[in-house]
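Left out: one protein chain. Kept in place: all the others.
As written, the chain order gives the labels A, B and C, with residue 1 at the start of each chain.
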């Protein structure tokens, strides 16, 4: 039997953190040694999250990165953006494997980071050490990495649904529109008026139109895929509008683009099947459409490809659970790779339907 | 006091029909003289719709157009597509004012109708008599019309959110993407698996991608606006994807396009303010975003205009209640014009929030 | 035409306040002269509540009771419990008609008030001047009153569903169980974790079991009905459990009791029909069951009576919209009576379904 890996989870009183605890507690190779939260420090995890009663006996503690690093071989950090820079650096200095769920190490271009997040970066040199934690695109690099920057929830869907087209250099520049819809848990666990039940229910609203911080991540990664394709290198620019939808979990991302050469629907679908051949967590829909209802609680990204030949658009649709493949599950998937164990370990539960 | 207008409502056991009864019963100038339904014939309206108990005492009857026409001055028909062709013709033959809520008289091009609806049209010549019932675009023609084809729910939002740009010839051809989201009442009142609560709740799904029957309506009307603008005449072609969202009422339509010349956001918004100046049922959002939560039960179309200057897209967002401005309310708005009474009569109730 | 009544609404940035503005703005006899809110003072009402854009042009102002009283003939106060004591007294001192939506003047027994609300009462003598504002029980007293204490949302349903049985002295003491369920708008408009969308959705929770502040109101009023019945006078004691249910609006109250003599279901229903004969806002269900879906946005209280002869219980079910018949609508109903105009003025809109 594999020796247990000591795992610490920092910033665990939010929804992504709670999901990390849920998945890590049931993980056959992990042993959770510490769970931190500033807000809930001193409280039992099971008192804050009664869904976990009977499963974990830990108490939230305040975050002290160096001390934490002594008690863990691998550390997940689910802290707010800009608050993860130093803890990551300290955990790395202590030689630990780190998966950071914040945006702090996702962008390679420190200027882009400082512009989109309106904050300086204290460790710009570490940005090159960090691997963007999307296993379907960066599996080998993740397996060799010590620091992984786990993708945002919207980018996971958007990149996976468009990567096959960019990888073949098929996308006509300037035609990409991504219209994304998220359940409210994507907004976090801190109450505020837009997420107050009577405001968010029977409600549907776009926000941060063309200004969401996930945009540079999506553009960086699609550009990288494009560059690898050998096709016209150069920046990818997208229109991106996120919406809040009255459901708890799930993202549905509908992406539109024009191709620079005509392709039939069967050829398009064959291209996706090839690209994702062997991928454990990507499922392609043909007779049905991706829908968050099929992936709740699971690590799948479901993708559908459609062609509007009449109007000349390719439409791709992707669904992920924002807290699993869009956060905690993907982080564990990367950590499994970093540890050298089977990528899907602890992540094989199917969605809870209905 | 205005003499009461005798009004009949055919096909009233669906949601749009029930909404017509709700609004007509409270209308100060209407007197409902007949309510028809094949399915519920013989049952009390208030037994089928207990929300209307105490308000209406009518009994559903089977539809007999000629007999109906004798008892009404004005007739609303909310029948299924393809089933309204003959009843409309018969009511018109009897000289009555008709507002038809089906698609049967919306398209001017009979071939387009027969292609999209997969049915022949029995009265193709009447298509030219019918006026497309969007008062904000066709007020004068509606006022003179005897037959109005009331717009679909998606087209109401899509046309109103894009018309000002097309009216100025500003839209770059081939760049229009409309990503629309509808509450489930838009799918009608007949139970089926996709609308079964556990399937539709915590769920979000695109359907009929690039194939929805509202597409030709939107293209016809935007082309008409474009042609009037004196700009490059010619067909408008759009990408259109509708989605089912877990709420009862409301449509949110997010439309993307590129302009053929740069415009600042203030100029864009000024253009919309001018275009909709004096319109009773169009409200422009600037500091907030349109959201179905503000228009439930009301006849408003709320519109917001946003500019993604970085990526070069204009994004417009429109919200309507699919059963009011997207169906029954708009039909009454047109009928009020046809009757020569104030357009807003019976339609001034604000949205029920939250 | 009736001269307009100048109306002020204090504490209008909550949901009940917003509903008062919605209904008062459309009321044919009211003219809103002031709208107050401490939190939103200085902001346009239509900016805080975009659903009301185009309907009201008022700006929220801070509450100054004496100044307010000069500008209004009638004043609605929707302030938090314990904060309404002085404003009510000041408005009354200025000779204005007052409907208070807080609990501050509902209980006749000042000790009960001080015990349940954990606060002293500054004007205990005024408790006798205040009439409990349930028109179906106290119509004549309300018509003569200068101060009406408008009932809580749960008590409206609970009292109306049980009053006919108590009025006949039929209820076996100690057998009354009221299991009530409320939509989340009943918890107000201030965000807090239990009402955060992901917590309240796919969720259902009892709270304040046997300790909710609406209990003394229900017991006071049912005792009063009982006393009038000439039957065994004496206190009524109930078990009462409220629950939060994932919907925006609506209360469903299920009440159980045993009778002190056997009665058939037809006799029970006849008793209710007699009791509520002529009541504009009470509807009795026989072939269907009360459901919030039939009363959203309307002032109705729908009631159903059922008999479990096998087990020996009478079960009554009542549905109200917590913001209309449970708050703003009922307040206007009372004010109409106080003003001497038709009780239903401004309140006749049916529910918005679905």
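By definition in this document, a residue touches a chain if its C-beta (ideal position, glycine included) is under 8 Å from a C-beta of that chain, and two chains touch if they have at least 3 such contacts.
Every value quoted in this text rests on a predicted model; they were computed, and no experiment measured them.
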Chain not shown: contacting residue from B:17, B:224 or B:246: B:246
In the full complex, which of C:292, C:326 or C:346 touches the chain missing from this view? C:292
Touching the absent chain in the whole complex: find that residue among A:150, A:248 or A:336. A:248
Contacts of chain B with the missing chain: which residues? 15, 183-185, 189-193, 195-198, 200-202, 246-248
Of the residues in chain A, which ones touch the absent chain? 15, 18, 22, 25-26, 47, 49-55, 185, 202, 248-249, 280, 283, 285, 287-288, 291, 293-298, 300, 302, 348-354
Since one chain has been left out of the picture, which residues of chain C touch it in the full complex? 174-175, 177, 179, 181, 183, 198-199, 201-207, 209-211, 237-241, 243, 245-250, 252, 254, 256, 258, 289-293, 296, 306-313, 315, 317, 319, 354
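We take it that only the chains that are shown with their structure count from here on.
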Report the inter-chain centroid distance for chain A and chain B in whole angstrom, where each centroid is the mean of the CA atoms. 39
CA centroid of chain A to CA centroid of chain C, Å: 47
By residue number and range, which residues of chain B touch two or more other chains? 202, 248-249, 291, 293, 296, 354
